[in-house]
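Removed from the display is one protein chain of the complex; every other protein chain stays in position.
Our next item is chain A:
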Amino acid sequence: MAKITLDNLAHSYLPKPVTEDDFALKELNLDWSDGEAYALLGASGCGKSTLLNIISGLLHPSQGRILFDDKDMTMAPTTQRNIAQVFQFPVVYDTMTVRDNLAFPLRNRGADPAYIQTRVQQIAAMIGMEDTLNRKARGLTADAKQKISLGRGMVREDVNALLFDEPLTVIDPHMKWELRTQLKSLHHEFGHTMIYVTHDQTEALTFADKVVVMYDGRVVQMGTPQELFETPEHTFVGYFIGSPGMNLMDADVKGDKAVIGGVEIALGKGFGTPTGKVELGVRPEFTSLQAGDSGLPVTIKRVEDVGRHKIVRTDFQGTEINVIAPEGGEISPDMNRIVFDTAGVNVYSDSWRVAPKVA
C-alpha cells in the first residue's frame, strides 16, 4: 500500500506534441492518499483510462513523474509497481479453470500453494462462484467472466493500489449493485487504495470517498461528493454531476450583485469584479419558483414528476432553468418568478469558479 503522487504529469499519444491540444492528458498534479477509494469520473475520451494506465505502468507518460511513497516509479514496469487492474471488458484465460484463473496472479509470484488454495476459496465466495471453480472459463457468460476478472484483481492482498477501468459496464444492473457494494466492503476490510474509473455519476458517488472529475484531459476537481455538489470548481462539474445538472446563466457580477438579462439579483456574498465570460451557476435544488414580483421572470415549459420530487423546466429569455420542487407542493400558473437560495449560488469566470470574497 502506498501513497501515489502525480507530479507535473502529462501524456500525449503523438511522438512530438506541440500544442496543448496534442495532449490526451494535460499537465496535472495530484495526490492519491493511501487507503482511500477514489472514483475517476468523466465523459468518454476525457483521458480517464490514459491516467489509469499511466499509474499501472502500462503506459509511460510523456512528461512528469509518478511517485509511490515518494519513490520515483515513472519508468518502472508494471510488475514492479505491484498494482492490480481490472479492465472494461472481461479478460479471462479461456483454457484454464476458474480456479486456475483466480490463482494465476498468485502462482506467477510464487505464492505458497496452501495459501493460494485458501485465498482462491475466499475470493470465489466473495464473487459467488464457488460452484464453478473447477469449470473451464471458456464459454461462461460475460457476467461470470467479468466476475473472474474482478476476482483476479482482488486476489492479491499486498497490492499498492487496485485500479478499475469501468469494470461493471458489461454486468447486469442488479449484479452491478451487488458487486459495487462488495467492492466497497472489501475496501473497508483491507483498506486498499482504489481508483475506480467510470462515466456514471451514481456509481462514482456511491463508491468513492473522493471523486476526481476529468474533462477534456484535465482534472477539474477532486473532492468529496458533497463538495462536488455544493461547490463545483468548474462548470463541467456542475453540469455533469446532478440530475438535472447545474443551471448556468450569463451574468454581470459586481460585488454582491449580479445582473442577469436586465434583472438584478443579490448574491449574499461579494465576488469582486470577475472578468472574462462570467456565469452564474445554481443547482436546481437551490432554485425555487414563486408568485409575485421579485426574482427572474420565467415561463414554465414542462413539469416532470419523478416521484421523489418534481422537476420544473422553465425558460428565461431563451436559457433553460430547471427547478426542483418538493413533491407535495402545488405548481400554479401564476408562479412565474424564480429565486435562488444564496447559499447555493456560485460564480464562474471562463468556466472556473470564483471564490467569494470574505467581507
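We take it that contacts are C-beta pairs under 8 Å (C-beta built on N, C-alpha and C of every residue); 3 or more make two chains touch, one makes a residue touch a chain; residues count from 1.
One rule holds for everything that comes next: contacts and distances are computed from a predicted model.
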{"item": "Name per UniProt, for the chain absent here [options: \"Response regulator\", \"Carbohydrate ABC transporter membrane protein 1, CUT1 family\", \"Cytochrome c-type biogenesis protein CcmH\" or \"Aspartyl/glutamyl-tRNA(Asn/Gln) amidotransferase subunit C\"]", "value": "\"Carbohydrate ABC transporter membrane protein 1, CUT1 family\""}
{"item": "Hidden partner chain, touching residue among A:24, A:66, A:83 or A:144", "value": "A:83"}
{"item": "Candidate in contact with the missing chain, chosen from A:8, A:33 or A:95", "value": "A:95"}
{"item": "Positions on chain A contacted by the hidden chain, ascending", "value": "53, 56-58, 77-79, 83-85, 87-89, 91, 93-96, 104-105, 108-109, 138-139, 149, 152-153"}
